[in-house]
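I'd like to ask some things about the structure below.
Other chains dropped; remaining ones untouched in position.
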Amino acid sequence: MINNLKNIHDQLIIADKSFSSRLFTGTGKFNDQQTMLAALKASRSELVTMALKRVDMQNKDDDILAPLIKNGMNLLPNTSGARNAKEAIYAAQLAREALQTNWLKLEIHPDPKYLLPDPIETLKAAEVLANDGFVILPYVHADPVLCKHLESAGCAAVMPLGAPIGSNKGLKTLDFLEIIIEQANIPVIVDAGIGSPSHAALAMEMGADAVLVNTAMAVAGDPVAMSEAFAKAVQAGRQAYLAGLAGQVNHAVASSPLTAFLEAG
Amino acid sequence: MNVFVNERKTEIPQGCTIEALLNLLESPLKGSAIAVNQSIVSRSQWSEYKLNDGDQISLFQAIAGG
(Lines give C-alpha, C1' and ligand atoms only; values in the text may rest on other atoms or scores of the structure.)
Protein backbone atom coordinates (compact mmCIF):
# COMPACT_ATOMS: atom_id res chain seq x y z
CA MET A 1 0.00 0.00 0.00
CA ILE A 2 2.32 2.63 1.31
CA ASN A 3 4.67 1.50 -1.38
CA ASN A 4 2.12 1.87 -4.12
CA LEU A 5 1.20 5.31 -2.87
CA LYS A 6 4.87 6.11 -2.75
CA ASN A 7 5.26 5.08 -6.37
CA ILE A 8 2.22 7.00 -7.51
CA HIS A 9 3.86 10.16 -6.25
CA ASP A 10 7.39 9.18 -7.19
CA GLN A 11 7.75 11.94 -9.75
CA LEU A 12 11.10 13.20 -10.94
CA ILE A 13 11.25 16.98 -10.92
CA ILE A 14 13.78 18.81 -13.09
CA ALA A 15 13.53 22.59 -13.28
CA ASP A 16 9.89 23.33 -14.22
CA LYS A 17 9.00 19.84 -15.46
CA SER A 18 7.81 16.73 -13.68
CA PHE A 19 8.36 13.23 -15.09
CA SER A 20 6.59 9.94 -14.38
CA SER A 21 9.11 7.99 -16.44
CA ARG A 22 12.76 7.94 -15.35
CA LEU A 23 13.90 6.59 -18.69
CA PHE A 24 15.16 9.31 -21.01
CA THR A 25 15.90 8.40 -24.60
CA GLY A 26 17.53 9.56 -27.80
CA THR A 27 16.62 9.54 -31.46
CA GLY A 28 19.92 8.33 -32.91
CA LYS A 29 20.88 5.16 -34.79
CA PHE A 30 17.40 3.78 -35.48
CA ASN A 31 17.03 2.10 -38.87
CA ASP A 32 14.04 4.21 -39.80
CA GLN A 33 11.78 6.84 -38.32
CA GLN A 34 8.84 4.49 -37.93
CA THR A 35 10.87 2.09 -35.79
CA MET A 36 12.19 5.02 -33.81
CA LEU A 37 8.71 6.28 -33.01
CA ALA A 38 7.39 2.84 -32.12
CA ALA A 39 10.39 2.25 -29.86
CA LEU A 40 10.14 5.63 -28.13
CA LYS A 41 6.44 5.03 -27.56
CA ALA A 42 7.17 1.58 -26.13
CA SER A 43 9.77 3.11 -23.80
CA ARG A 44 7.13 5.47 -22.35
CA SER A 45 9.91 8.05 -22.24
CA GLU A 46 8.86 11.65 -21.63
CA LEU A 47 12.15 13.31 -22.56
CA VAL A 48 13.89 12.68 -25.85
CA THR A 49 17.15 14.15 -27.04
CA MET A 50 17.97 15.12 -30.60
CA ALA A 51 20.72 16.87 -32.50
CA LEU A 52 20.85 19.92 -34.73
CA LYS A 53 22.41 19.97 -38.18
CA ARG A 54 22.94 22.32 -41.05
CA VAL A 55 20.43 21.42 -43.69
CA ASP A 56 21.86 19.72 -46.73
CA MET A 57 19.98 21.59 -49.47
CA GLN A 58 20.38 18.69 -51.93
CA ASN A 59 18.74 15.97 -49.82
CA LYS A 60 16.87 17.10 -46.75
CA ASP A 61 16.21 14.88 -43.74
CA ASP A 62 12.58 14.20 -42.96
CA ASP A 63 11.04 16.12 -40.10
CA ILE A 64 11.27 14.15 -36.84
CA LEU A 65 9.78 16.75 -34.56
CA ALA A 66 6.11 16.64 -35.45
CA PRO A 67 5.53 13.00 -34.47
CA LEU A 68 7.54 13.36 -31.25
CA ILE A 69 5.58 16.39 -30.15
CA LYS A 70 2.36 14.68 -31.23
CA ASN A 71 3.29 11.88 -28.81
CA GLY A 72 3.63 14.42 -26.01
CA MET A 73 7.35 13.95 -25.58
CA ASN A 74 9.48 16.78 -24.26
CA LEU A 75 12.39 17.71 -26.48
CA LEU A 76 15.96 17.85 -25.22
CA PRO A 77 18.15 19.28 -27.95
CA ASN A 78 21.83 18.42 -27.58
CA THR A 79 25.01 20.09 -28.72
CA SER A 80 26.69 16.99 -30.06
CA GLY A 81 29.40 17.90 -32.50
CA ALA A 82 30.53 20.89 -30.47
CA ARG A 83 34.22 20.64 -29.66
CA ASN A 84 34.50 23.57 -27.30
CA ALA A 85 32.43 26.04 -25.29
CA LYS A 86 32.12 28.55 -28.11
CA GLU A 87 30.67 26.00 -30.53
CA ALA A 88 28.41 24.59 -27.84
CA ILE A 89 27.00 28.00 -26.96
CA TYR A 90 26.30 28.72 -30.61
CA ALA A 91 24.65 25.31 -31.02
CA ALA A 92 22.59 25.89 -27.88
CA GLN A 93 21.24 29.19 -29.14
CA LEU A 94 20.37 27.70 -32.52
CA ALA A 95 18.68 24.77 -30.81
CA ARG A 96 16.61 27.09 -28.67
CA GLU A 97 15.42 28.90 -31.77
CA ALA A 98 14.77 25.73 -33.72
CA LEU A 99 12.95 23.80 -31.00
CA GLN A 100 11.57 26.71 -29.02
CA THR A 101 12.77 25.19 -25.73
CA ASN A 102 15.41 26.37 -23.29
CA TRP A 103 16.16 22.79 -22.24
CA LEU A 104 19.60 21.63 -23.34
CA LYS A 105 21.74 18.54 -23.16
CA LEU A 106 25.15 20.15 -23.11
CA GLU A 107 27.77 17.87 -24.61
CA ILE A 108 31.25 18.87 -25.69
CA HIS A 109 33.58 16.15 -26.89
CA PRO A 110 36.73 17.15 -28.72
CA ASP A 111 37.89 13.54 -29.20
CA PRO A 112 36.06 11.78 -32.05
CA LYS A 113 37.27 8.30 -31.04
CA TYR A 114 35.88 8.00 -27.51
CA LEU A 115 33.58 11.04 -27.53
CA LEU A 116 34.47 11.74 -23.92
CA PRO A 117 33.24 15.07 -22.54
CA ASP A 118 35.54 18.01 -21.91
CA PRO A 119 35.27 19.07 -18.25
CA ILE A 120 36.82 22.51 -18.75
CA GLU A 121 34.83 23.60 -21.78
CA THR A 122 31.63 22.08 -20.44
CA LEU A 123 31.80 24.10 -17.23
CA LYS A 124 32.70 27.23 -19.18
CA ALA A 125 29.70 26.81 -21.48
CA ALA A 126 27.41 25.90 -18.59
CA GLU A 127 28.24 29.16 -16.80
CA VAL A 128 27.42 31.23 -19.87
CA LEU A 129 24.27 29.33 -20.81
CA ALA A 130 22.91 29.28 -17.26
CA ASN A 131 23.01 33.09 -17.25
CA ASP A 132 21.28 33.01 -20.61
CA GLY A 133 18.32 31.16 -19.06
CA PHE A 134 18.96 27.64 -20.30
CA VAL A 135 17.88 24.54 -18.37
CA ILE A 136 21.18 22.68 -18.65
CA LEU A 137 21.73 18.93 -18.38
CA PRO A 138 25.47 18.51 -18.97
CA TYR A 139 26.95 15.21 -20.18
CA VAL A 140 30.11 14.70 -18.10
CA HIS A 141 32.68 12.20 -16.98
CA ALA A 142 31.80 10.59 -13.64
CA ASP A 143 33.85 13.19 -11.79
CA PRO A 144 32.23 14.09 -8.46
CA VAL A 145 34.11 17.38 -8.06
CA LEU A 146 33.19 18.52 -11.56
CA CYS A 147 29.56 17.64 -10.88
CA LYS A 148 29.56 19.91 -7.82
CA HIS A 149 31.01 22.75 -9.94
CA LEU A 150 28.24 22.26 -12.50
CA GLU A 151 25.65 22.26 -9.75
CA SER A 152 27.06 25.58 -8.49
CA ALA A 153 27.05 26.93 -12.03
CA GLY A 154 23.29 26.47 -12.08
CA CYS A 155 22.83 23.25 -14.03
CA ALA A 156 19.42 21.61 -13.59
CA ALA A 157 20.90 18.10 -13.41
CA VAL A 158 24.13 16.26 -14.19
CA MET A 159 24.53 13.42 -16.67
CA PRO A 160 27.64 11.46 -15.74
CA LEU A 161 28.68 8.67 -18.09
CA GLY A 162 28.76 4.97 -17.24
CA ALA A 163 31.13 4.16 -20.11
CA PRO A 164 31.97 5.69 -23.50
CA ILE A 165 28.90 6.54 -25.65
CA GLY A 166 27.65 3.54 -27.58
CA SER A 167 30.09 1.10 -25.95
CA ASN A 168 27.31 -0.78 -24.12
CA LYS A 169 29.85 -1.56 -21.40
CA GLY A 170 27.60 -0.64 -18.50
CA LEU A 171 28.55 1.15 -15.30
CA LYS A 172 32.32 1.13 -15.49
CA THR A 173 32.32 4.26 -13.34
CA LEU A 174 30.16 2.74 -10.59
CA ASP A 175 32.38 3.70 -7.66
CA PHE A 176 32.28 7.33 -8.72
CA LEU A 177 28.61 7.41 -9.64
CA GLU A 178 27.91 6.38 -6.04
CA ILE A 179 29.85 9.40 -4.77
CA ILE A 180 28.14 11.73 -7.24
CA ILE A 181 24.70 10.49 -6.16
CA GLU A 182 25.65 10.84 -2.50
CA GLN A 183 26.83 14.43 -2.93
CA ALA A 184 24.48 15.89 -5.53
CA ASN A 185 21.65 18.29 -4.70
CA ILE A 186 20.35 18.11 -8.26
CA PRO A 187 19.10 15.04 -10.16
CA VAL A 188 21.74 12.61 -11.39
CA ILE A 189 20.99 11.00 -14.76
CA VAL A 190 23.33 8.20 -15.81
CA ASP A 191 24.09 8.63 -19.49
CA ALA A 192 26.19 6.69 -22.01
CA GLY A 193 27.37 3.12 -21.78
CA ILE A 194 24.10 1.60 -20.60
CA GLY A 195 23.93 -1.42 -22.87
CA SER A 196 21.23 -3.59 -21.34
CA PRO A 197 18.22 -3.37 -19.04
CA SER A 198 20.26 -4.86 -16.18
CA HIS A 199 22.67 -1.92 -16.44
CA ALA A 200 19.75 0.50 -16.26
CA ALA A 201 18.25 -1.34 -13.29
CA LEU A 202 21.58 -1.24 -11.48
CA ALA A 203 21.91 2.51 -11.97
CA MET A 204 18.44 3.03 -10.54
CA GLU A 205 19.09 0.66 -7.61
CA MET A 206 22.12 2.81 -6.74
CA GLY A 207 19.84 5.80 -6.45
CA ALA A 208 20.30 7.48 -9.80
CA ASP A 209 17.31 9.71 -10.55
CA ALA A 210 17.06 8.61 -14.17
CA VAL A 211 19.01 7.06 -17.04
CA LEU A 212 19.36 8.05 -20.66
CA VAL A 213 19.45 5.18 -23.14
CA ASN A 214 19.66 5.37 -26.91
CA THR A 215 22.13 3.06 -28.67
CA ALA A 216 21.11 -0.10 -26.85
CA MET A 217 17.52 0.40 -27.95
CA ALA A 218 18.23 1.56 -31.48
CA VAL A 219 20.64 -1.22 -32.44
CA ALA A 220 18.75 -4.07 -30.76
CA GLY A 221 17.42 -6.88 -32.90
CA ASP A 222 13.92 -5.73 -31.99
CA PRO A 223 14.11 -2.07 -30.88
CA VAL A 224 10.47 -1.89 -29.82
CA ALA A 225 10.66 -4.90 -27.53
CA MET A 226 14.02 -3.73 -26.20
CA SER A 227 12.59 -0.33 -25.35
CA GLU A 228 9.76 -1.99 -23.43
CA ALA A 229 12.37 -4.08 -21.62
CA PHE A 230 14.28 -0.95 -20.62
CA ALA A 231 11.09 0.68 -19.36
CA LYS A 232 10.41 -2.30 -17.10
CA ALA A 233 14.00 -2.47 -15.89
CA VAL A 234 14.08 1.20 -14.95
CA GLN A 235 10.84 0.78 -13.00
CA ALA A 236 12.23 -2.35 -11.33
CA GLY A 237 15.46 -0.64 -10.32
CA ARG A 238 13.68 2.44 -9.02
CA GLN A 239 11.16 0.37 -7.09
CA ALA A 240 13.97 -1.71 -5.57
CA TYR A 241 15.77 1.45 -4.51
CA LEU A 242 12.63 2.73 -2.79
CA ALA A 243 11.86 -0.66 -1.25
CA GLY A 244 15.29 -0.81 0.38
CA LEU A 245 17.81 -3.38 -0.86
CA ALA A 246 19.61 -5.51 1.70
CA GLY A 247 23.41 -5.45 1.69
CA GLN A 248 25.81 -8.17 0.66
CA VAL A 249 27.26 -10.64 3.13
CA ASN A 250 30.37 -12.72 2.80
CA HIS A 251 29.09 -16.01 4.12
CA ALA A 252 25.92 -17.88 3.27
CA VAL A 253 22.69 -17.33 5.14
CA ALA A 254 20.34 -20.28 5.06
CA SER A 255 16.92 -19.49 3.64
CA SER A 256 15.72 -22.87 4.88
CA PRO A 257 16.04 -24.13 8.44
CA LEU A 258 18.76 -26.76 8.65
CA THR A 259 17.24 -29.91 10.08
CA ALA A 260 19.15 -33.14 10.14
CA PHE A 261 16.98 -35.87 8.72
CA LEU A 262 18.42 -39.15 9.82
CA GLU A 263 18.73 -38.20 13.45
CA ALA A 264 15.25 -36.88 12.96
CA GLY A 265 14.08 -40.26 11.68
CA MET B 1 19.74 39.21 -56.13
CA ASN B 2 21.68 36.27 -54.70
CA VAL B 3 22.25 34.91 -51.22
CA PHE B 4 24.11 31.82 -50.09
CA VAL B 5 22.11 29.25 -48.17
CA ASN B 6 24.49 26.81 -46.51
CA GLU B 7 27.10 27.76 -49.12
CA ARG B 8 24.66 27.27 -51.98
CA LYS B 9 24.00 30.22 -54.27
CA THR B 10 20.28 30.96 -54.33
CA GLU B 11 18.47 33.64 -56.28
CA ILE B 12 15.81 35.54 -54.35
CA PRO B 13 13.62 38.58 -55.12
CA GLN B 14 14.52 42.03 -53.80
CA GLY B 15 13.31 42.56 -50.22
CA CYS B 16 12.82 38.87 -49.62
CA THR B 17 12.38 38.05 -45.91
CA ILE B 18 13.65 34.99 -44.12
CA GLU B 19 10.14 33.63 -43.92
CA ALA B 20 9.73 34.14 -47.64
CA LEU B 21 13.03 32.42 -48.26
CA LEU B 22 11.99 29.37 -46.25
CA ASN B 23 8.75 29.14 -48.20
CA LEU B 24 10.75 29.51 -51.39
CA LEU B 25 12.94 26.61 -50.23
CA GLU B 26 9.87 24.65 -49.15
CA SER B 27 11.65 24.29 -45.85
CA PRO B 28 9.52 23.76 -42.72
CA LEU B 29 9.64 26.67 -40.29
CA LYS B 30 9.14 24.37 -37.36
CA GLY B 31 12.38 22.85 -36.07
CA SER B 32 14.52 25.25 -38.06
CA ALA B 33 17.00 27.92 -37.01
CA ILE B 34 18.56 30.64 -39.11
CA ALA B 35 21.80 32.60 -38.88
CA VAL B 36 22.57 35.41 -41.25
CA ASN B 37 26.28 36.15 -41.59
CA GLN B 38 27.03 34.16 -38.45
CA SER B 39 24.47 35.85 -36.21
CA ILE B 40 21.32 34.04 -35.22
CA VAL B 41 18.02 35.62 -36.20
CA SER B 42 15.23 34.85 -33.78
CA ARG B 43 12.09 33.29 -35.20
CA SER B 44 9.99 36.26 -34.16
CA GLN B 45 11.89 38.47 -36.65
CA TRP B 46 11.68 36.15 -39.65
CA SER B 47 8.66 37.83 -41.15
CA GLU B 48 10.28 41.31 -41.12
CA TYR B 49 13.96 40.53 -41.55
CA LYS B 50 14.90 41.50 -45.12
CA LEU B 51 17.85 39.78 -46.71
CA ASN B 52 20.58 41.62 -48.58
CA ASP B 53 22.50 40.64 -51.67
CA GLY B 54 25.36 38.29 -50.81
CA ASP B 55 24.11 37.37 -47.34
CA GLN B 56 25.54 34.14 -45.97
CA ILE B 57 22.58 32.25 -44.59
CA SER B 58 22.95 29.21 -42.37
CA LEU B 59 19.89 27.01 -42.09
CA PHE B 60 19.78 24.44 -39.32
CA GLN B 61 17.27 21.74 -38.55
CA ALA B 62 16.59 19.26 -35.81
CA ILE B 63 17.57 15.71 -36.73
CA ALA B 64 17.74 12.32 -35.10
CA GLY B 65 20.67 12.02 -32.71
CA GLY B 66 21.31 10.60 -29.24
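Residue numbering begins at 1 within each chain, and the chains themselves are lettered A and B in the order written.
Basically, contacts are C-beta pairs under 8 Å (C-beta built on N, C-alpha and C of every residue); 3 or more make two chains touch, one makes a residue touch a chain.
Here the structure is a predicted model, which means the values were calculated and not measured.
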### Task
Taking the file as a whole, write the stoichiometry using the chain labels present.
A x4, B x4
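By our rule, only the chains that are shown with their structure count from here on.
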### Summary
Per the C-alpha centroid definition, the whole-Å distance linking chain A and chain B comes out as 34
#### Entry: Of all residues in chain B, those that touch chain A in their complex
5-6, 8, 25, 27-28, 30-35, 40, 42-43, 58-66
### Task
Would you pull the chain A residues touching chain B in the complex into a rising list?
26-30, 33, 36, 49-57, 60-61, 63-66, 75, 77-78, 80, 90, 93-95, 97-100, 165-166, 214-215, 218
